[in-house]
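Everything on this sheet refers to the single structure shown next.
Apart from one protein chain that is not included, each protein chain of the complex appears where it belongs.
Think of it as A and B in the order they're written, each chain with its own count starting at 1.
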Amino acid sequence: MTDEPLLRVSGLSKFYGSRIGCENVTFDLWPGEVLAVVGESGSGKTTLLNCLSTRLLPSSGTASYRMRDGQFRELYRMSEAERRFLMRTDWGFVHQNPADGLRMTVSAGANVGERLMAVGDRHYGKIRATAVDWLSRVEIDEDRIDDEPRAFSGGMRQRLQIARNLVTGPRLVFMDEPTGGLDVSVQARLLDLLRGLVTDLGLAAIVVTHDLAVARLLSQRMMVMKDGRVVESGLTDRVLDDPRAPYTQLLVSSILQV
Amino acid sequence: MTDIATYNFAYLDEQTKRMIRRAILKGIAIPGYQVPFASREMPMPYGWGTGGVQVTASIIGPDDVLKVIDQGADDTTNAVSIRAFFRKVANVAVTTDTATATIIQTRHRIPEHPLSAGQVLVYQVPIPEPLRFLEPRETETRKMHALEEYGLMHVKLYEDIAKHGRIATTYAYPVKVEGRYVMDPSPTPKFDNPKMHRSPALQLFGAGREKRIYAVPPFTDVVSLDFEDHPFEVQTFDQPCALCAAENVYLDEVILDDHGGHMFVCSDTDHCEKRRADGHRGHLAPESHLAPGKMEPAQ
Partner (left out) sequence: MPTPLVVSDVAKSFTMHLRDGIKLPVVAGVSFSIRAGECAVLGGPSGAGKSSILKMLYGNYAVDEGQIIVQHEGGLIDLANASPRTVLAVRRQTIGYVSQFLRTVPRVSALDVVAEPLVERGEERESAREKARALLAQLNLPEKLWALPPATFSGGEQQRVNIARGFITEHPVLLLDEPTASLDAKNRDVVVALIAEKKAAGVALLGIFHDQDVRDAVADRIIDVTSFAAGKIAA
């Protein structure tokens, strides 16, 4: 375990005119830690995720990231080129809709290999071998490697998106409702896969979800957001088993029991 | 020569030519970078070389000698029309001879005869953006060029190998210019790519519909993209030109009859004719084409 966090976020706010996207969010994320951000739609969790992943610039606040050389860099002071480089090497972003994170008209193998080629890999055979390996890790048959994701089911597409993101060995992965829109059985398989990959690779992850079961299964820590503010945070099982804030109690009590 | 009084020299007005020249100069200053320009309506449809024509019109002077080729041929409709156009609107000398031309406007070929310093090759370009087929957003492709994010180009080549076992792209084969910008060399066969590398001639590219101009200055590195284990290769032909017996040139297939008869001949008509005039003779060359006394013994 490292003594320093991977990501330090302090006083992060994003306003849309006079409307609040998210306000005064502060937390540290350590290597290997999975943080769930929960809340209903409009709670600001996606705004927060987009700010953290630098897809959106915040109105105020700072976020610094510990680069591979051990130096902290202020994310919002980096050049766009540096941020984009980070995004396709040391970070991953798993979109709710796989079509947003995949190239639907190129093969599964090329989808996985793209990040490798982007960082300069120029050996077709090695790129393909890596793609085969990653497809198997996300439980996609090797013989689908030359198929386009258009021919894949929703669950397969999501798994392909995950492989595409993880192929460069990122240290931090952002996930926006990674199991949203999937059948329950497909969800379970995906969650289990994600959980295994996160553990095996020691990934840090920030997972935005409205599904408390997803949060419980994937994350160690949790932040509950309402109206752009963090109303409660702590260990995931503590927040879910002993919710303190009125809104968290409402969320937890609203879970349907099966 | 036709009376040109009713036209401004070379058809375009001076302000337009000035604007285009500035785009050209910027293009030369940043080899391979696509410079936007205010493309004008020309008296021909898009797709017929409006970009190339505007570039030619902006650089041509009364002393220039113009050659126009379409897929290597001086005698196809497009080439003949554009040549006639400039003879009419600029009153310039025209030629089919590669060596004596000062400006060569081309659609999809580079002449076989090596170009020399002082010559300008003007390419007609349909789609200037090499990243376009994989990334439809112009905002994104411009950013990718700016940040030198070219992984996507190799995705295209990867797909080729995955589907065909080799890089099957045979024309518009992407190149990297002076180690910086990835450029579409226009739909020339990849056979011509090596000719672009460190060419003594100035190469200008005009895309009229897409409103882009780009350039490769003389003696600039132009390197075709490839993989370590699938290196760039040009097309090879297993027989020489049927008319002039030239080898190591780009050949077109010509259908001779309804029974499957065909022959492969030089796509560069000027090159082929010159060789035949010099007495070279392919296996299907008619006798009459040969100058007396220069006949080569049959091989």
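What we mean here is this: a residue touches a chain if its C-beta (ideal position, glycine included) is under 8 Å from a C-beta of that chain, and two chains touch if they have at least 3 such contacts.
What you see is a predicted model, and the numbers here were worked out from it, not measured in a lab.
**Student:** If I'm reading the header right, one chain is hidden. Which shown chains does it touch across the whole complex?
**Tutor:** A
**Student:** Write the list of chain A residues that the hidden chain touches.
**Tutor:** Touch with the absent chain occurs at residues 1, 30, 33, 188-189, 191-192, 195, 199, 217, 220-221, 233-235, 237-238, 241-242, 244-246, 249-250, 253.
Throughout what follows, only the chains that are shown with their structure count from here on.
**Student:** Centroid of chain A to centroid of chain B, CA atoms only: how many Å?
**Tutor:** Those two chain centres are 47 Å apart.
**Student:** Touching chain A in the complex: which residues of chain B?
**Tutor:** 134, 143, 147, 149-152, 154-155, 158-159, 161-163, 226-230
**Student:** Tell me, which parts of chain A touch chain B in their complex?
**Tutor:** 80-81, 84, 88, 103, 105-107, 109-110, 113-119, 122-125, 127-128, 145-146
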